[in-house]
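This is the structure I want to talk about, given as structure tokens.
A single protein chain has been omitted from the complex, and every remaining protein chain is retained in its original position.
Then we have subunit A:
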Amino acid sequence: MLRFTLERLIGMVITMALVSVMVFLIMEIPPGDYADRYAFRKYSGTGVNVTEADIQAIRADLGLDKPMMLRYFDWIGGIVLRGDFGQAFAFETSVVKVIGDKGWLTLGILFATLLVTYLVSIPVGIFAAVRRASAMDYGLTIFSYLGLALPNFLLALVLLYFANRWFGADIGGLFSDQYADAPWSLAKVWDMIKHLWLPAVVLAWSAVAYQIQTVRATMSDELNKLSVTVARARGVPETKLLIKYPARLAINPIVSTIGFDVNRIFSELPIVAVVLGLTELGELLLRAYLDLDMYVAGAILLLLTFTIVFMNFVSDLLLAWLDPRIKLGA
């Protein structure tokens, strides 16, 4: 297991390095840079005549005049060595400060969504497979189609409406008003958890619907395996039997697609965030691109892609733990 973990770890680091190069290139692609934008913002309408030399001076001031290679290594070196993601030009502060809480909140929503997805879909899928062709099973199938067919921003609106009616007005956003600008405290975390369930449910909805069917299908296959009958024939109690033998293999396709789920959640988050009034990174990313505020955009892209790469690493380790044939290279 140690050797396997080490191999995957090295693989992850290499992937992240390549990803960082790609992210940097993407940052470079839009024409112009923040120096142009800055000069335009500062002097447009003032009657001041801006020369190419002035822009060059701003560029030198911001450190954008160095060759690309050098800037890449400055940038990535700062991140790796000092946790410094560079300057957020438009905000005139550091990227870390700009992203700060938003990054954590995005990750919070991500993990809450994953948790809801797996905590619901795995047990329910197993249950549906064990009680195949029962009324419960058919009911779940109908729910699954519904879950797949509904766009989740619509679901967000519907849930928002009902949550508002049943639980009071302050359900949008991630915090109640009194905590929104308060420093972090236990009470604030609790307040966040109370708000987190709504976006988590909205984002998990379609994944739950889909993954229930996945677990149900693989669990049904696994239940028919001879090894399950053999285990039953040596007197293993039914619940223990289901968990130890078929379920362990049935969740394999779920675990192997954790990375896809993370990716999907990041893609769907911005529109859900707009509907629910959440502060997260998607909106900031868009703004950073419009402002050519490249280090903010870069940091966000890097955070999202690193999360996906890291979750793939976690998924690999979990798969190897679930099925030892994987790490033995069989």
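We adopt the following convention: contacts are C-beta pairs under 8 Å (C-beta built on N, C-alpha and C of every residue); 3 or more make two chains touch, one makes a residue touch a chain; residues count from 1.
The rule is short, and it goes like this: contacts and distances are computed from a predicted model.
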Absent chain [UniProt protein name; select from "Anti-sigma F factor antagonist", "Stage 0 sporulation protein KD", "Amino acid ABC transporter membrane protein 2 (PAAT family)" or "NADH-quinone oxidoreductase subunit D"]: "Stage 0 sporulation protein KD"
Given A:Leu107, A:Ala231 or A:Val314, the one touching the chain that is not displayed: A:Ala231
Missing-chain contacts mapped onto subunit A: 225-227, 229-238, 244-245, 248-249, 322-325, 328, 330
